[in-house]
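Accompanying notes for the structure given below.
For this depiction, one protein chain was excluded, whereas all remaining protein chains were kept in their positions.
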Amino acid sequence: LEAVSFGTNWVPQAEHGGYYQAVADGTYEACGLDVTIVPGGPQVNNRALLMAGKVDFHMAGNLLLPFSAVEQGIPIKVVAAHFQKEPQVILTHPGKVGSFEELKTLPKLFIGDNGYQSYYQWMITEFGFTAEQRVPYTFNPAPFIADPESGQQGYVTSEPFAIEREGGFKPDIFVIADAGFNTYATLVETMQDTIDEKPEVVKCFVEGSAIGWANYLYGDPTLANALIQEQNPEMSSEQIAYSIEMMKEFGIVDSGDSLEMGIGAMTDATITSFYDKMVDSGVIDAGLDLSQVYTLDFANTGAALPVKKTLLGE
Amino acid sequence: MSVTPETGLVVDREEQARARRLRNERIGRWVLPILVVVLTVYAWDRICVINEIPHYILPRPGLVLETLIKDFPILLSALLVTLQTTLLALAVAVLGGVGLAVLFTQSKFIEMSFYPYAVILQVTPIVSIAPLIFIYVDSKIAGLLICAWIVAFFPILSNTTLGLNSADHNLRDLFKIYGATRWQRLRFLQLPSALPYFLGGLRIAGGLALIGSVVAEYVAGTGGIGSGLAFTILEAGYRLNIPRMFAALLLIAGTGVVIFMALSFLSHMMLRKWHESALKREG
Amino acid sequence: MSVTPETGLVVDREEQARARRLRNERIGRWVLPILVVVLTVYAWDRICVINEIPHYILPRPGLVLETLIKDFPILLSALLVTLQTTLLALAVAVLGGVGLAVLFTQSKFIEMSFYPYAVILQVTPIVSIAPLIFIYVDSKIAGLLICAWIVAFFPILSNTTLGLNSADHNLRDLFKIYGATRWQRLRFLQLPSALPYFLGGLRIAGGLALIGSVVAEYVAGTGGIGSGLAFTILEAGYRLNIPRMFAALLLIAGTGVVIFMALSFLSHMMLRKWHESALKREG
Amino acid sequence: MSLQVRQGDFISLLGPSGCGKSTALRLIAGLIHPTAGRIDWSGGQGAGDLGVVFQEPTLMPWATVAQNVWLPLRLRGKSYGAVKDDVMEALRLVGLEKFLTAYPRELSGGMKMRVSIARALVTRPRLILMDEPFAALDEITRHKLNNDLLQLRAKTGCTVIFVTHSVFESVFLSNRIVVMAARPGRVIRELEVNQPYPRGEEYRTSADYAAHCREASDALHAAMGEAA
Partner (left out) sequence: MSLQVRQGDFISLLGPSGCGKSTALRLIAGLIHPTAGRIDWSGGQGAGDLGVVFQEPTLMPWATVAQNVWLPLRLRGKSYGAVKDDVMEALRLVGLEKFLTAYPRELSGGMKMRVSIARALVTRPRLILMDEPFAALDEITRHKLNNDLLQLRAKTGCTVIFVTHSVFESVFLSNRIVVMAARPGRVIRELEVNQPYPRGEEYRTSADYAAHCREASDALHAAMGEAA
């Protein structure tokens, strides 16, 4: 077995379910990998570990990150996109605003640093949000709950649940993907070296993860959830159930292209379209060689399609 | 004016007053702080109630206490993890701080050349260089220690250096005359002279080692098993389990106060025989 | 043994040696630190080259310098923002620290009752309570100041308290005899006695105010116009513009060293007339 | 110990090293409180109008000579400008008028002590407590200051309580000499020196002076003998 590690962007949670599933049910092992998942956190920088070769794969939130890497001449490549849609949403108190565009009338938006550097820059140039509106989100929703005139970022799968339970109201949800931020999310990146030297490892990890996701969403996620809860004892079963439900409802993992091409799929068209949008709104400079950003060699093999078929009894 | 010997019976008013004052002081020394704590907690409670602050922003003290008791097993194990880092970091900070201070007082050259690097370490944001540390340090514990150490060592270095340089000049002359070696001067003159300053630095460093450990846990992201209070706070905040978050904060605060009191006591014990700051005085 | 008057011509070997040593010292005082800096930078460069560390992990010093020059306008304006917070926070830390220290030495009761709260402030992780602060403090600048102040004030408080209590006991008696008021004793005896300790605390607090401002910017997130170095570091890190991140870190380090040197100079000027630690000595 | 001090007295305390002379002065100054017994003040004088010279110079190292001498007046709210002449005069008395701006560490041992004396006298107090003020001074300066002190006393009528190790000094200066013995510190002898003031240099060579010196010296020997 080849030992590899995968750095995530947050503490163990259902949004990482596919990977834990593949670890727990031996999918990675079946193709020769012994995968260790390295959890992230708000101040944790697993990406530095990727660049330093301390982890082999890293989870990136959206495509802007890989764009920057290529811009800086760093040989990082995206090999799969396990979320077809960006699950980031903006939450507001019920009935405060009517549309995504109207969010900019709110005096305070709690947005984390990563969000501020990525989609919020796009919101600024595309819709006219301001930097002054933004207040750092420290992953504690209390200030948002306290201030009815504010909005807050969140994962559609996570924050609304906590807020509804503790804050006692059901927040309005504005999905930024629906507003035009059409990036893939939860991308798997790796160094070019790894692709060149161990393509079979990359293939195994990407396909194994896709199968893991299929099993997690459509099969029995018990093993994966147990693993998640073992590594993060604070994670409640209700929260996990809610997350899975939301991922399904919003088609986060499996919708659009992936229905045809399998979980993890990417298309030139989507990436180019997103890039052009970002160039238009000035978030990123034009002239990037997109072929350096990603490769479709591993993502579009449709490895998860038969698994899904079996599970759904089609 | 007259000074007369003991009369046995005539204990005048002044003396009675003094005795009363002393007694009050002895009692007040314990009663007042407790009273202040009680008042603080009460004020906290009232503020929550009067301003209708919801429990997910600032929970009422009763709720925090309840949570503290209910979640004690979780909190305790997190506290122990953090405490371990803290104490180790403090120990390393003492060694490093005093060691560097001694080195720096051995030669102006060394001091001029290397003190800036100590300052640089002090002002470097841990959050920014932690990734670099964790890239090259494989052991997570070692990484945590380095981070906490960087936060805590400077006050000890700075105060000890000041103390080593504050040795009485006449005594220095005496040591010179008696042909004391560098090491003897250090051991018998400069280190004792520096003791009050060092202990002052230590009391500052105690708190910093704690906060440094917490910050280090944030950046190291010790998720999962064996994670400390930082993780508890983060996770509780994220899950909006604010009472637990406050219980954890309370635990940190309490730990800080206990560390401070322990170091103050240590300081008092080491100085009470001779140093002005620790001498008991009449009047 | 004989002590003879000046002969004008006979300057013996010992004296020559002493003069030489003095001269060397004067030169070495500047040359050596510069040499150490040069060596450090060279070592940094060699480490990068030999270990083939890519520029996006640890950029070579030349690249950082280049970036520093190229991005100087951006970096400078960020530096000015951070520096402003730093100096304000330091000023407030001095006022708060000395003020509390004075209050605490006025009465054992006050000290016993309120010192714990100072310790609690010191050990509270800013990251956790910043949201609470920003809920109730509307002005961003005020919030930043509070955060930086919390990080920086404790060393001043602690050292100044120690200093105020270290006033010579004979002098205290003298003041008592001459019927000095509480305020006079403070003003003419305790504050001057505390000066060396206070200045020591100030040197620690200088660095902490800087790091506190950076940390406060992190948690307050002064994005957009008027954002400081923390934001520059964060943004550069996010964009993987690591050379710029290091240029910003270098600027922080340099600022820290300059603040430290300025405070050391201040300390020297204020103490050189009378305090052991600052007196010039022969031999 | 029991000691009656009358207005205008010049009392010397004499006794072996460590017998409690300094402690007695501190008691009188109100710095410490008797574990038993008491101090009665009459004449409404209280501890108010006091000048003290401790056994150590006890100068503020951060202040110049002038500032140190100014201190007692400063504590009464006097600005330096208002009392500059007093400060200068006190310093002239001890021969340090040229050292106004020097810092204590730049002074010799005897000079420090003289600053301390100037500080005690600058307020022209009605009660002066002095603990071996002239021990670090050469004989000539000492004699001069002895005379100056007596003159001052004649002018202001102040009371002086004076610790010394010099039998000669105690006889020359005081009208009463209290001899103490060590451990436990107590008064073993009180001598009266009846010679009226003013006393000039010629008194130092008188037979009366020599007799009193011998008497005091014997008392001191007795105190030492008992202590041993």
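Residue numbering begins at 1 within each chain, and the chains themselves are lettered A, B, C and D in the order written.
As a convention for this text, a contact is a pair of C-beta atoms (placed from the backbone, for glycine too) under 8 Å apart; a residue touches a chain by one contact, two chains touch by 3 or more.
If you're wondering where the values come from, they're calculated on a predicted model, not measured in any experiment.
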Listed residues B:Val41, B:Leu195 or B:Leu250, member touching the removed chain: B:Leu195
Chain not shown, touching residues in subunit B: 168, 170-171, 173-181, 184, 188-189, 192, 195, 273-275, 279
Where the unshown chain meets subunit D, residue by residue: 14-18, 20-23, 55-56, 107-111, 114, 131-132, 135-142, 165-167, 217, 220-221, 224
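Simple rule for what comes next: only the chains that are shown with their structure count from here on.
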Length of the line joining the C-alpha centres of subunit A and subunit D, rounded to whole Å: 87
Euclidean distance of C-alpha centroids - subunit A vs subunit C, Å: 42
Whole-Å gap between the CA centroids of subunit C and subunit D: 48
Per-residue overlap in subunit A, given as positions that touch at least 2 other chains: 45, 48, 52, 138, 140, 142-143, 146
Contacts with two or more other chains, residues of subunit B listed in rising order: 57, 127, 132, 135, 218, 237, 245, 283
